[in-house]
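All protein chains but one are shown at their positions in the complex.
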Amino acid sequence: MTAVAAEGVWKYYGDFPALRDINLSVEAGACLALLGRNGAGKTTLLRILAGLSHASRGRVRVFGGQSRSQETRRRVGVLGHGIAVYEEFTAFENLRLFAALYGLPDPRKTALEWLEKTGLERVKDGRVREFSRGMRQRLAVARAFLHEPSVLLLDEPFTALDDKAIAALQELLSRARARGSTVVLSTHQLREALELATHVALINRGKLAFAGPRTGQMLDDTGWLYRTYGEA
Amino acid sequence: MNFLRQAWLIACKDLRAELRTKEAINASLSFALVILLLFSFAFDPNSEQTREISGGLLWIVFAFAGALILNRSFARELANDCLDALVASPVSSAALFLGKCVANVTLLLAVELVCLPVFGVFYNVRWTGRFWPLLLVLALGTWGLTVVGTMFSALTVNLRLRELMLPTLVYPLMIPGLMAAIQLTTALIAGQPLAGGLYGWLKLLAGFDIIFTALALGLVDTVLVG
Partner (left out) sequence: MRQKVLFGLCVLAAWLVAADIAVILLVLPDEAAQGAIYRIMFFHVPAAWTALLACLIALAASVMYLITRNLRYDALAVAVTEVGLAFGAVNLITGMIWGRVIWGIWWTWDARLTSMLVCWLLYAGYLMLRHAVEEPTQRAGTAAVFSIFAFADIPIVVFSIRWWRTQHPQPVVWGGGAMDSSMYRMLFLNWAPLLLLFAVLAALRMRQEQAQREIDALRRQAHAL
């Protein structure tokens, strides 16, 4: 079954095409690494998949549904550049708020569970303002995962995170994968991404330069993909 | 039902965040009091004239104080990209907007209810004669100001010069609503009953609220999802 599909997606900023005719489909349970240089259009594509932005042409399907429908958004988890939690609230309040916004049956319980899973239960009543960078990031990861999304969209997850948060994220990702969740992540950190990925897509100046399963060759020589498909 | 629940969650979140930091409400309240004080230098505060322009005076204060609260409304979501998380969640844009409006109305009404007695004391005006009709006018006028202001807060949230844009865009648009609120407030403070021509103004104010609430709820999704 196809979990996420982009069908002929174009995105214009004025007359400038930031994305050109992207056709991409991700099978349920797969992990797609979205590669590309800065400004290639990775974030733009992820934002369109996440329903944060409309495609100028073409359409995006998530489990066959529209990306902006409520059912779709309940099934999608997004982790962007910002940590997307409120500084003036405590860790617990943040998670309870988002659990409630996602319409989960018991927001309190879910929040406590996820504080435990990310190792934040000891600081659950501490305000985010007072948290260290790593703690904020773990909280951000918990916020993105707490509704157990079947599709996870992660924008550069490894660049902003510190070691402990990366470990937490990788642990959660592998658990989500085991559950059958689909993951799309954009990154320039080739090694981490390629280890996780089952599939790879390379975007070059808004065009899809390569899409296919991740092969052993890519792991052995991480620069190979860029050298072969990078300059179009 | 789900829609209202989501809006309620957003409203509670905004109010709780504001009560914790008190950023907007403190700024707004002190600004309102400063303007009230400044007006006393603009004209003779003891004259009978004060009563005749009380509505205009109060609503100018409310509009200025409101701009500070409304500016913060969507701007507070910018830190840490919280707005993206809300838009990506199952909360509909209209529910998000409505929740923010409810929070802003509550805050602004609180500021107004502090300003009124201060105004009464400073300018020796007895304003309690028609308290309940006055409260209705305050609520309707504030709702109009808030709906238009919150919409423009969303519209201008990503812009440079956001703080300057909001009042310059909102005040001209608000003129009919403000005019109705001013007429009604002046008359009610002067002790006139809510009847005749005043009733017409009340209908105009309500109509203004309805039209812009409907427009904003219909268009807010195009504003939030680029």
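Note that the chains take the letters A and B in the order they are written out, and that residue 1 is the start of every chain.
Rule of thumb we're sticking to: a residue touches a chain if its C-beta (ideal position, glycine included) is under 8 Å from a C-beta of that chain, and two chains touch if they have at least 3 such contacts.
Note that the structure is a prediction, hence the values are computed from the model and not measured.
The chain not shown here makes contact, within the complete complex, with A, B.
Across the entire complex, the residue among B:35, B:53, B:109 or B:219 in touch with the chain not shown is B:219. When the whole complex is considered, the residue among B:151, B:184, B:202 or B:217 that touches the unshown chain is B:151.
Looking at A:127, A:177 or A:205, the residue that reaches the missing chain in the full complex is A:205. In the full complex, the hidden chain is touched by subunit A at residues 12-16, 39, 54, 56, 205-206.
Where subunit B meets the omitted chain, the residues involved are 148, 151, 155-156, 158-161, 165, 168-169, 172-173, 175-176, 179-180, 183, 197, 200-201, 204, 207-208, 211-212, 215, 219, 222-223, 226.
FYI, only the chains that are shown with their structure count from here on.
Rounded to whole angstrom, the centroid-to-centroid distance between subunit A and subunit B, based on C-alpha atoms, equals 38 Å.
Chain contact summary for the complex, subunit A toward subunit B: residues 50-54, 68, 70, 73-74, 76, 78, 80-89, 93, 97-98, 100-103, 143.
By the touch criterion given at the top, residues 2, 6, 9, 13, 16-17, 20-21, 79-82, 84-92, 225-226 of subunit B touch subunit A in their complex.
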